[in-house]
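The other protein chains are all here in position, but one chain of the complex has been omitted.
Now for chain A:
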Amino acid sequence: MRPKFLLALWAGKLAMALSRRLGRGGSSLPGRIARRIEPRVLDELARGPHMGSLAISGTNGKTTTAKLVAGIAARAGRRVIHNRAGANMIDGVTAAFLEDATWSARPRGEVAVLEVDEASVPGVFAAIRPRVALVTNFFRDQLDRYGELNHTVGLVRQGLERLAAGGRAVLCADDPLCAGLAKGLAPGVQVPVAAGTAAAGIAAAAEPGGPASDTLFYGLEDPTAGGAAAHAADARRCVRCGHPYEYEHVYYAHLGQYRCPACGHRRPRPQVYAENLRDADLTGTTFDLVTPAGVRTCRVQAPGLYNVYNAVGAAAAAYALGVDLDVIAAGLSETSAAFGRMERLKAEGREVLVALVKNPAGYNQVLRTVLGVEGPKNLLLLLNDLAADGTDVSWIWDVDFEVLAARDGELNLVICSGRRAEDLAVRMKYAGVSPARIVVEADPSRALEQGLRFTRPGEVLYVLPTYTAMLELRTVLQQRGYLRGAWDI
């Protein structure tokens, strides 16, 4: 064992212990310290677990999918290394391995299940060499941070070239941007260069070739699910030639059964998919999981079509890792969604439903789920513009809030809160929500109080926060005793 590696490990573990003692989260700091001492510390740590690493990236669903896979692995009796707190850049991933390793650098975990931020994919994958890499979907998210979407796709593509020997890419067949990452498909639109913003992004995305690995596709096969294409669709044009896709069926946004009439690029047939979606309500959705190893009935313990995608993606990744189908089905059905992803709790005799919202596609899905429930709607929307939320809030104009106006009569009130409460209020007004129902209260604590006061007993208060607003809200809920124990984030 090289002394520098050991020093890095110990410094990292020491920092972790200290930060715990101080009651701090500190989920990335130990990793940063260890990497400062030995930049290759993650490469060495990741060689530890004998089953290797399973990495999950993509815009939406990383945290929930990682939790589902970790649940399946635990059900299989495997000790799991998991960056469960959601620290998904290279320091956070390093910290998860540091936490797992003993002081003598022996790994305790048998498999690592890691969510990885898209921009961190090249660096993290080069270090951990995943055995299985799952890419969930690509939507516009935080363009201020990541730059252009094509650039993000290019970064993930680079990562997929760094899988372990014999490694597998698990890709969503229903998302053209995601399926376009498959081996042999040269991406990038072949059109003349024209005026635009810096060409930095497209260069990476336009490299021909693909991941040097086997690909497993997953998706949905249920024409009764989903429906209308929303404005948040980000890939209506062919990833290969730029011609508009024809959709036989849209599940949501640009996810569906697409085909390019010009060049023939089409949705690949998924080997793992969900069919016969049924019994969908606020607690979850039941479906038949079809795999090459057989069919099992599963229930994902979280509402919305996007959580069916998370479940099928998790099942496909676990399948690629070699987990038994019965274990996959049981593990899926036993695991609840990650915190704040449609989490339910009780406060003052009211049911409170917290659903994290961070980009238009996810927001539309949450709105659809909320409006699918009978009865009056009390909404508390929180919009922050800190770095982790995205400092650019223009994306709220791509959310189809107009669906709320269409049901204006069912709305009791819409409280707009967070650092950009005023922007939300304007968005509500232009969506067609009656101004009389719109309340602006920037302070999240007072906004929650108001929401609970106006929500009648037996009704639900739907709370839709962006990421940092969700963390603030969690503190408020804990202080008031509505939350017992640590939330699982």
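By our rule, a residue touches a chain if its C-beta (ideal position, glycine included) is under 8 Å from a C-beta of that chain, and two chains touch if they have at least 3 such contacts; residues count from 1.
One rule holds in what follows: contacts and distances are computed from a predicted model.
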| item | value |
| --- | --- |
| Name of the absent chain as recorded in UniProt (options "Multiple sugar transport system substrate-binding protein", "Lipid II isoglutaminyl synthase (glutamine-hydrolyzing) subunit GatD", "RNA polymerase subunit sigma-70" or "Urea ABC transporter, permease protein UrtC") | "Lipid II isoglutaminyl synthase (glutamine-hydrolyzing) subunit GatD" |
| Residue, one of A:R20, A:R236, A:R407 or A:R453, that touches the chain absent here | A:R236 |
| Omitted-chain contact residue, chosen from A:T102, A:T297, A:T391 or A:Q479 | A:T391 |
| Touch criterion as defined above, residue of A:R84, A:R140 or A:H265 at the omitted chain | A:R140 |
| Chain A, residues in touch with the chain not shown (by the definition above) | 140, 143-144, 147-150, 189, 191-202, 205, 231, 236-237, 242, 244, 391-398, 422-423, 425-427, 429-432, 435, 438, 440 |
